[in-house]
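With one protein chain withheld, the remaining protein chains of the complex are depicted in position.
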Amino acid sequence: MNLVTFANPVFQYYAVAAALMIVKMMSQGWITVFRMLKVNAGFRNPEDARKSPMNPDPSPAQLLPNEYVERSRRLHGNDIENIPLFLVAGLLYVCTAPSAALAIGLYGVYVLSRLAHFTIVMTHRSHEARALFWTIGSVIIYFMAGAIIWAAVRSWIAA
Amino acid sequence: MNLVTFANPVFQYYAVAAALMIVKMMSQGWITVFRMLKVNAGFRNPEDARKSPMNPDPSPAQLLPNEYVERSRRLHGNDIENIPLFLVAGLLYVCTAPSAALAIGLYGVYVLSRLAHFTIVMTHRSHEARALFWTIGSVIIYFMAGAIIWAAVRSWIAA
Partner (left out) sequence: MNLVTFANPVFQYYAVAAALMIVKMMSQGWITVFRMLKVNAGFRNPEDARKSPMNPDPSPAQLLPNEYVERSRRLHGNDIENIPLFLVAGLLYVCTAPSAALAIGLYGVYVLSRLAHFTIVMTHRSHEARALFWTIGSVIIYFMAGAIIWAAVRSWIAA
């Protein structure tokens, strides 16, 4: 039986959650670009402080770190540490043929936990709130990893 | 119908594009290694400035940041933000059963846009040129994410 197909409801929900997380992580790059252009700082390549049509008035200060820009870079770094793991763990979890209700719950809560984490960092809320939602996402990834290993072990027992 | 198979032409082209991007990103690590050894600087672990068979003449200066090395690390960082998203979005896009011509175009232009981005950064070209090719890759990932969500919505409408 093929599970990696849009004919499988669990795969449909996984695919939507994965696509939303891909859009989220890609967009963090655009937020960094927006912030660099807004404050005209936080650039990192020396050539970004050269005179050009889009940079008619260059200055070495454009290459200095800027906290407003760095906040978006740190969020991007957190996405990088987490979202690729969700994308792959979520797909392999589809192959374990989980109950649709459980799978939809895990995918949905994961997406919501990452959006909450994003909002908390963007609005400078407390470390505790940020840690809570990062932990929720982390536990979901551990759970799916455990379910994947268990599915392999079940195959070996059944063989 | 199984689409995640080398019997599917779209999957064949995805697999080649994905393998090329994997080789590209893996090789950026080797370029960083080559640059560190060439300038004997840019190392980051304190133990890398210890005396050893490959480091007979150690110095604390080996641990100082070095722009020649950092350029390769920034490129690697950009790969990390983009290529894993392409690898997963591209695979899920295969499952949407797109027209082969469109899929081959998207995969091909993505690979070319990343190679252009790489060449531009390695040769210190303008921010505008770099931004253009990063944007092309970014738009392709957004398009594939949209197509993935649309395939799920279509399934729900048809159900």
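Letters A and B mark the chains in the order given here, with residues in each chain numbered from 1 onward.
Here, contacts are C-beta pairs under 8 Å (C-beta built on N, C-alpha and C of every residue); 3 or more make two chains touch, one makes a residue touch a chain.
Values in this document were obtained by computation on a predicted structure and should not be read as measured data.
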item	value
Identified contact with the non-displayed chain, of A:Ala49, A:Leu92 or A:Ile136	A:Leu92
Per the touch definition above, residue among A:Asn2, A:Ser59 or A:Thr119 touching the missing chain	A:Asn2
Option from B:Ile80, B:Ala97 or B:Leu115 whose C-beta touches the chain left out	B:Ile80
Positions on chain B where the hidden chain makes contact	2, 4-7, 11-13, 15-16, 18-20, 22-23, 25-26, 29-30, 33, 43-48, 50, 52-55, 76, 80, 84, 87-88, 91
Interface residues of chain A (partner: the chain not displayed)	1-4, 67, 71, 74, 80-82, 84-85, 88-89, 92, 95-96, 121, 124-128, 130-131, 134, 138, 141-142, 145-146, 148-149, 151-152, 154-156
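What we mean here is this: only the chains that are shown with their structure count from here on.
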item	value
Chain A and chain B, separation of their C-alpha mean positions in angstrom	16
